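What you see is the complex with one protein chain gone and the rest in place.
When the chains are written out, they are named A, B and C in that same order, and each has its own residue count from 1.
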Amino acid sequence: MKILKLDNSDLKTLLTRWNETRDLFSPVEGNGKVGWQRIEPLAFNEPAEGVPRASIKVFFFPQPETLLEYSTRSGDRDAYVPRPAMGKGRERIILGVRPCDARSVMLNSLPFANDPYFKVRKDTTLIVGFTCERPCSTCFCSWTGGSPMGTEGMDIAMTKIEGGYLAAVLSEKGKELLGHLHDTKEASPEERKQLEALRKQAQKGTGPAGSPAEILRKKALMDLYNATFWQKLADSCINCGACTFLCPTCYCFDIQDETVKGKGRRIRYWDSCMFPLFTQHASGHNPRGQKIQRVRNRFMHKLKYFPERFGPLSCVGCGRCIRECPVNIDIREVMRDLLSIQ
Amino acid sequence: MDSASDKDQKWEPKIIAFLCNWCSYAGADLAGVSRFQYPPNIRIIRVPCSGRVSANMILDALKAGADGILVSGCHPGDCHYISGNLYARRRFALLKNLLEFIGIEPERINFSWISASEGEQFAELVREVTTRIKTVGPARHLVKEIG
Amino acid sequence: METLFSQTTEAIRREAKDLLESGKVAAFLGFVKGSLPTVTRPFVARTPEETDKLVWNGLCVMNLANYLPGLLKSLEPPRRPGEPPPEGPLPRVGVIATGCWSRNMVIQIQENQMDRERLVILGVDSHGMIDRRKLEVLAGGREIQSLEETDERVIISGRDFKMETARQEVLRDNCLTCVHPSPVILDKKIGPTVPERRVHEPFARIEEIERMDAGSRWAWFQEEIATCIRCYACRNACPLCYCPTCFVDDSHPQWVGKSIDKTDTATFHILRAYHCAGRCTDCGACESACPMGIKMRLFTRKLQKDCLELFASEPGLDLNSPLPLTTYQPEDPDTFIIAGSKKQGTQGGSEK
Partner (left out) sequence: MSNPSDRPKGSVMVVGGGIAGVQAALDMADSGFYVHLIEKSSAIGGRMSQLDKTFPTNDCSACILSPKLVECGRHLNINLMTLSEVLALEGEEGAFTATVRQNPRYVDPAKCIACGTCAEKCPKKVPNEFDLGLGKRKAIYLKYPQAVPLKYAIDPDQCIWLKKPGRCGMCQKVCPSGAINFDDQPREIQIEVGSVILALGFSPFDPSILDFTGYGRLPNVVTAMEFERLLSPSGPCLGHMERPSDHKEPRRIAWLQCVGSRDINRACHGYCSSVCCMYAIKQAVIAREHAQGPDLATSIFFMDMRTHGKEFEAYYDRARAEGVNFHRCRIHSVLPAGHDDNLILRYVGDDGLINQEEFDLVVLSVGLEMDRQAAELARRLGVELDPNNFVATSAFRPVSTNRPGVCVCGAVSEPKDIPQSVMEASASALEASRVLAPSRWSETRKKEYPDERNVWAEPPRIGVFVCSCGINIASVVDVAAVTDYARTLPGVVFAQNNLFTCSQDTINQMAEIIKREGLNRVVVASCTPRTHEPLFQETLRDAGLNKFLFEMANIRDQDSWVHQKFPDEATQKAKDLVRMAVAKVRQDEALAYNTVSVVKRALVLGAGVAGMTAALSIADQGIPVVLVERKDRLGGHARKFYRTWQGDLVQEYLKGLCRQVEGHSHIDLRLGTSVERVEGSVGQFKTLLSDGSKVSHGAAIIAIGAGSHKPREGRWNYLYGKHPEVHVLLELDKRFIKEDPALKEKGQTVFILCAGSRVSEKPYCSRVCCTHAIDQALHLKELNPDMEIFMLYRDIRTYGEKERLYQRAREKGIVFIRYDLDNIPKVWDEQGKIQVEAKDPILDRPVRLHPDMLVLATAVRPKVDADVVSRAFKCSMTSDRFFLEAHMKLRPVDFATDGIFMAGLCHYPKPMDETIAQAKAAAARASTILAQDAIPAESITAVVDHGKCVGCGVCTMVCAYNAIHLDEDSRLATVDTAMCKGCGACVAGCRSDAVTLKNIGNEQIMAAIEAAMEIC
C-alpha cells in the first residue's frame, strides 16, 4: 500500500483539480444540523470529531431512487410504457468519510451485490476517508470488526499528522485521483511508522472480547429470539424509524409508483422494519404486528441473521442510533445482553 | 422552445373547485343557464357537501398542480345536511391560516358560500378567484414535480 | 445534593412501589436513567423492585401518555377483534403526569382511547424540561459526557470542558411558554405546586413568523423541514397520533408520497400538524424526538393560537368540553369566506 505525505496546500490543489470534473461532497454544519452537502473545493474543512448526523448511505441508496419513468397522459403513444430512469451522471467524490461509514458501503454491497442501481452509484462515487483521531463515547466500531483507523471502502484514507496528512492509496481510482502527487509525495519511513503506531493504538479499544459476529453466529437462534429483555426494549420504543433511517447499514426499502401531471415514475424508497406496514400482507395479516416483534427483528437482523448470511454484523458502530434514539435504546446494551445469553 | 418568461406569459391558472351539490353546484348550473360568462380555468368536482371536503383533498389538489383552490358550500343555515358547512367552516379557517402560515399565498386557497339561486354571484366569484390566482402566478410551493 | 428533582424521584419511587405492592396497578410507567447523559428512558415497572430505578429530572421529555393505550391493552386478557371486553374491572396502570401530559390524557379519554378508571395518575407540576439541542449548541459541537442538574442550574462537561448555565436558558421552547404546568386530572399530587404561569407573549415566535411576507414564510418553512428524513419520530412520539394507519402510510388512498420529495415532506408536516388541531397540548415530545432538530412544534403551535383566537378553545382542560373541530357556533368567524360571508351581508343573494 502506498502512503503519501500531503501538506495542506497539496490537498487544496487536489481538491481544486478534482472539482473540475467531479462533484465534491463533505459533511457540512449549518443551523445546528449536520448533513452531507456539495461543497466548493476551498470550502473544505477537516470534519469535526465523530460522524455527521446523516449517514453516507444517501449516496448509494438514495431516498428515493427512481427505477423507471413513464407517461400517464391519455393519447400519448407510449403511455404507461416504462423507460429506464438512470443515467450515470458526473462522478462524485465524498470527502471526510469516517472509517465506519466507509465500511458500511462495503457491508451494503453484500445484499446489493446484484443491484444495478447500487452498482452505478458505487462505480461513480469515490471515497476520500479521514481516520478518527478521537472517537466519541458512542463510537464502537471496533466491536463490529472495524477500527477508528480502518480504511475499508475508501479509495484514499487520510490521517492527520503534524503538518499535514498521511494519505493511504487504496484503489486504482484513488491512485488516479492523486495524479502526479502519487509519484512525488511518498511518505518517509518515519511517517509510515507513525501511521503504523496509530493503527496499533486504535486496536486497543474497549469492548467485548473476541469477535461478536463470530460468537453470535454460533449461538442458537431461538435462545436469542426468546430472550426476556426484548419486552423491556419494546416498553420504551416508540417504533419510529430514526434508528433505521440514520443507520448506514439499514438498507430496507419499498417500491411504489407515483403519478402526477401526466407523468409517472417507479421509486425505491427507504422503509423501516420498525413500521407496522413494513410486513403487512395484502390479506391484512401482519407477521410482525407487535412492537416487540419489530424491535427484536431490527436487532436480530443486524446481529444474527445478517452475520449468518454474509459473515459480518450489519453494524459499523457509528453510534448514530444511540445518540438520536428519542428513548435511548442502546444497541451496545443489546449486544452485551445477547452475548451474555448462554 | 419557450423561455420561462414566455411560458409564464401564456400561463393560465388551473383551478380545482369543490362545490357542494345542493347549493354551489346548482349555482354554477344557474350561471350556465343564465349564460353568465366566466373564465374557463376552473375544473369543478361535485361533492355532496362542503363538509365532505377535507384538508387532505385540498392539499392533494395543490400537489397535483392546481394553481388555486375554491371550495364553496351553502350559506350558513342553508346546508342541505343541516350543519356540514358549519363544521367545514371551522376546518377551513384553521387550514387556510396554517397554509398561509407556511407561506402559501392567501390568494390561492379560497372559500365561499354560493346558493342555488346565485348564478350571477357564482360567475362573479369565479372571475374574482381567477384574477386573484393570476396575481400570484403559477403555483410552485406544494406542487409535486417528478421526472 | 438534595434537589426538587431528587425529592420528587424519591416520592415517585415510594408511590410506585406502593401501588405495585398493593396490587392497585399492574404496571407503573415512568423514566429510568439513560445510557447517555442527556437522555432518559421511558420505563414500565412491573414489579415493586423495578421502581427503585425510576428517576425524575429535567430530561423526562417523552410524553408518557403516548404509551398508555398500548400498555393498557397489553394488560387486558387477549380477545378477538369485536369480542366484548371481559366482565369486571381491568388491570390498571400508574403513570406520572405533568400539565401537558395530563391534558393530553384528557383528550385521549374524550376520544375513547382509554378509560380514566384504569389510570392512577401521580401528578407532578412541571418545572420545565431541558432541550438537549440547546445543550449541544452550548457545548459548541463538543461531546457532552456528563450532566448535573440543580433546581436552577445545569452543568455539563465533556472531554476537556465544563460549563454551567441557568436552567431557564436551556429549557425547551414549549416549556418556556407553558401556562398550565399543573396536571388537570390526577389521583395524587407529588412534589410542590408550581403557580399558574403568566407568560408574556406566549405566541411571540408565531407572531414573528406571521409578520413575515409569504415568500419569507415559505423560505422559513422549507429551511425548517429541509433535513426531514421521514422517520416519523415526531409522529410516533405524539400520543395523539394513534391512528392504526397514518395517512402518510396509507396507500389506499395514497395522500402523500413516501420519500423525501419536498412536496411530500411538506404535506406530511402540514397534515400531521392539522390532525392535531384543537387537540395538541404542546407537550413538545415531537420536537424532542426529532433526530434532525426540526422545530415542527411551531406548526401545531400556530393551530393552537388560532383555536384560541377563533374558537376560544384550549384543549384538554376539561373532560366535558367538546373538541373544537367536533362542534361549531353559528357565529364562528368567517372573514376568510370571500363570497357570501356575513361581512358582505349578501346572505341568500339579496344583491339581485
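Rule of thumb we're sticking to: a contact is a pair of C-beta atoms (placed from the backbone, for glycine too) under 8 Å apart; a residue touches a chain by one contact, two chains touch by 3 or more.
Keep in mind the model is a prediction, meaning the values are calculated, not measured.
Novice: Among the chains included here, which ones are touched by the excluded chain in the whole complex?
Specialist: Output: missing chain touches A, B, C.
Novice: Identify the residue among C:18, C:148, C:187 or C:250 that touches the chain left out of the display.
Specialist: Answering carefully, the residue with contact to the hidden chain is C:250.
Novice: For review purposes, identify every residue of chain C that touches the missing chain, sorted by number.
Specialist: 81-84, 111-113, 242-245, 247, 250, 252-253, 255, 275, 322-323, 325-327, 348-350, 352
Novice: For chain B, enumerate the residues touching the unshown chain of the complex.
Specialist: 14, 16, 21-23, 25-26, 28-40, 43-49, 51-54, 56-57, 60-61, 64-66, 77-84, 87-88, 91, 115-117, 123
Novice: Suppose we count only contacts with the excluded chain; which residues of chain A make the list?
Specialist: Touch set of chain A with respect to the missing chain: 72-75, 79, 259-262, 284.
Heads up, the rule we're going with is that only the chains that are shown with their structure count from here on.
Novice: Need the central chain here, defined by C-alpha centroid distance to the all-chain C-alpha centroid.
Specialist: C
Novice: Calculate how many whole Å lie between the centre of chain B and the centre of chain C, each centre taken as the average of the chain's C-alpha atoms.
Specialist: Centres of chain B and chain C (C-alpha means) sit 35 Å apart.
Novice: Multi-chain contacts in chain C: which residues touch at least two other chains?
Specialist: Answer for chain C, listing residues that touch two or more other chains: 257, 261.
Novice: For chain A, jot down the residues that touch at least 2 other chains.
Specialist: Where chain A meets two or more other chains at a single residue, that happens at 258.
Novice: Show which residues of chain B lie in contact with chain A when the two form their complex.
Specialist: The touching residues are 63-65, 144-147.
Novice: Provide the residue numbers of chain C that touch chain B in the complex, in ascending order.
Specialist: That would be residues 206, 209-210, 214-222, 247, 255, 257, 261, 263-264, 266-267, 270-271, 273-274, 277-278, 299, 302-303, 306-307, 310-311, 324-326, 328, 330, 332-334, 336-341, 346-349, 351 of chain C.
Novice: Help me check something: in the complex, which residues belonging to chain A touch chain C?
Specialist: 29, 31-33, 35, 48-50, 53-54, 63-64, 134, 136-138, 232, 235-236, 238-242, 244-246, 254, 256, 258, 267, 269-270, 272, 275, 277, 291, 322-330, 332-333
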